[in-house]
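What you see is the complex with one protein chain gone and the rest in place.
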Amino acid sequence: MSPMTIDSPVAGTAPATGPAPAVRLRGLTKSFGANRVVDPLDLDIAQNEFFSILGPSGCGKTTLMRMITGFETPTAGSIELDGRNVDGVATRQRDLNMLFQSYALFPHLSVYENVAFELRVRRTPKREIDDRVRAALELVRLSAFADRKPAALSGGQRQRVALARAVVGRPAVVLLDEPLGALDQKLRKEMQFELKRMQREVGITFIYVTHDQEEALTMSDRIAVMSEGRIQQIGTPTEIYDTPASRFVAGFIGSCNLIDGVADAATGRFTIPGVGEVPVDEIPDAAPETPLTLAVRPERVRVLPDGARTEGGVHLPATLTQRVFLGDEWISHLALDSGIVLSASVPSGDAARALAATADGARVTVSWHPSDSRVIPTGELA
Amino acid sequence: MDRIISWIAGAVFVFLYIPIAAVIVYSFNASEVGYRFDGLTLRWYAELFGDRMLGDALRTSLVVGLAAAVLSTIIGLLSAYGLVRFRVRGRAVFLAAILIPLIVPEIVLGVSLLTIFSSAGIPTGYATLVLGHVVITLPLSTLVLVGAMSTLDPSLGEAAADLGASPWQTFARVILPLLRPSLMAAFLLSFATSFSNIVVSTFTSGVGTTTLPLRIYSTLRTGLTPELNALGTLLVLATLGLILVVGVSQMRRILAGPPTPAA
Partner (left out) sequence: MNTRHRAVGAVLAVGVLSALTACASGAGTDSAGGGSSSLSIYAWAGEIPDSVISGFEKETGITVTVDTFDSNETMISKLAAGNSGYDIVEPSQYAVQLLVDRNLVAQIDKSKLEGFDNLAEKFVDPSFDPDNAHAIPWAWGTTGILYNQACTGKEITGWADMWDPAYSGKIYMLDNMLSAYIAGLQVEGLSATTTSQDDIEKATQKLIEQKPLLAGYNSQNYADLVGSGDACIAEAYSGTTAAKAVMANPDVHYIIPEEGGTLWTDSFSVVEGTSNTDAAYKWLNYTLRPEVAALLTDDASLASTNAGALELVKDQSLVSNPAIYAPADSLTKSEFIVDPGAALSYFQDGWTRLRAS
């Protein structure tokens, strides 16, 4: 199976040549029996990067991570850490540490001893152990809890201990396996900032595995979106969000209106069955009959009074079917005459007030600017 | 309703402990016959300490019990580690084989062991006693330790390896400390089983290696003497002492640790 084509997102966003990448994967594959869990994939992660692997459950991200750490053996392909091939090298000899989803703190050891574990195992001199452990606890702001046992800590505190334990040994890479999953919403948001801060302060490459796209978008330098064992797209959060490379990425990241149709590269027009032609900025290079999708984010869709027009925009008649109030915004559902339903998100303000005044079932005009939309291939990348 | 339950609980306790209390009381009974109380005396304790054969038997039982319990716990631990950690072919068969001595009647085990030893030319004695006792205690310690190992979080082992621990270091620093209560349980269970065993001991003991229960059992024909009450009392006190020592250190750990974990 050949690796990605030149047009692939991987090649397009690989970091420039310089020091060896922290992690380089080439043709990495994993099958359990007849079950292919990770398709051959290539990936470069730069030094000191906060890199996220994002995807739904079962997409293979955990298996990928376990292959990098060494808990699973690849069926094919190579893994290089800091330029050195680690094929056959045991986990404990790879210069990386992992933060487990369950934290895996040693219940019989105190916080101090948990953090000191790696240093003790590597027979670091006692004085140095003390300095480094205290520094690590300082970093995660748990110095006062040094003598407690994990059972006496809250979920958030345990996670910080696990992080301190992972960084105290100064590994080149830290892998985090959905570490914020067990925390409540508010704590999660706090921890996201903390993690980012710590990564900057310590200067270690973080590989962050998660299914929560908000986390990935908030913290990452770059994200790899995975689905069914394959990487769909690699890019910065802005790239992923604004210019999704496939229908999957568009649908997975944030909410998105996805309208299937066909395009004519010659005329530069996109035809929606049952609706008509809409102007678009760009149509990707593709064979004439390739199924394409128009993607436009709800926050870019405006609800105008029936018959209103804006300069150079797309205008479609629709019926307002539902309005949902979310505090900081209104979500409205708009049904086009062909039956397609779009959603528009309207932040609090004048437009929101106007929307509130409009009754359900009223005729309105849905509008967006072509530059706010993107035409992307409908199917998964080959 | 609660009062009824506490009454019943109290009654159960009394029922369980009356024989033990009786043994202790009668160990001071001046009368030679068991159905009368003739006043207090320390005569039976004096006889006990002067009874050379009983003393030898007690020493034999302690040595054999200790050796068998240690061996049984170690082998049980290694078996449990292998059975739980690795997907070995024929795990179920291996486990069943270990558990067979639990089901086979002891007399069958005893006779078979004696036959094997004598045809192999191994003289009966401490070695054969310990081997015989390991056979009957191994299922117990293996079961206890397999149960304990199964409840260990497997990601702990991975975490230790990830942090640079060799398999031996993982075992010594993470697995063993977490298994300590179960190791103690397996050890004590094996020791108690070995100490009180009669049937297998009958066949595997040799010259000069009569165990304590065998010695006591053999005095049935001539009649049980009150000296045995003194022995029983001392054994009860020793057990209480052991419980206190182990219990106190456990209590200290519980009390020194922090209160209930935060939400």
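Here the chain labels run A and B in written order, and each chain numbers its own residues starting at 1.
To be clear about the criterion, a residue touches a chain if its C-beta (ideal position, glycine included) is under 8 Å from a C-beta of that chain, and two chains touch if they have at least 3 such contacts.
Everything quoted here is computed from the prediction, not taken from an experiment.
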Among the chains presented, those that the missing one touches: B
Residue among B:V23, B:L48 or B:A67 touching the omitted chain: B:A67
Option touching the unshown chain, where B:V25, B:M53, B:L78 or B:A96 are the choices: B:M53
Touching the absent chain when the full complex is considered, from B:P123, B:P154, B:P181 or B:G241: B:P123
Residue numbers in chain B that touch the chain omitted from display: 31-36, 52-53, 60, 63, 66-67, 70, 111, 114-115, 117-118, 121, 123-127, 130, 172-173, 176, 202-203, 205-210, 214-215, 217-224
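We adopt the following convention: only the chains that are shown with their structure count from here on.
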Centroid distance [mean C-alpha coordinates] between chain B and chain A, Å: 57
Chain B-facing residues of chain A, complex: 69, 71, 90-93, 96-98, 100, 102, 104, 106-108, 117-118, 120-122, 148-149, 151-154, 157, 165, 169
Touching residues on chain B, where the partner in the complex is chain A: 153, 155-156, 158-166, 169, 173-174, 177-178, 257-259, 261-263
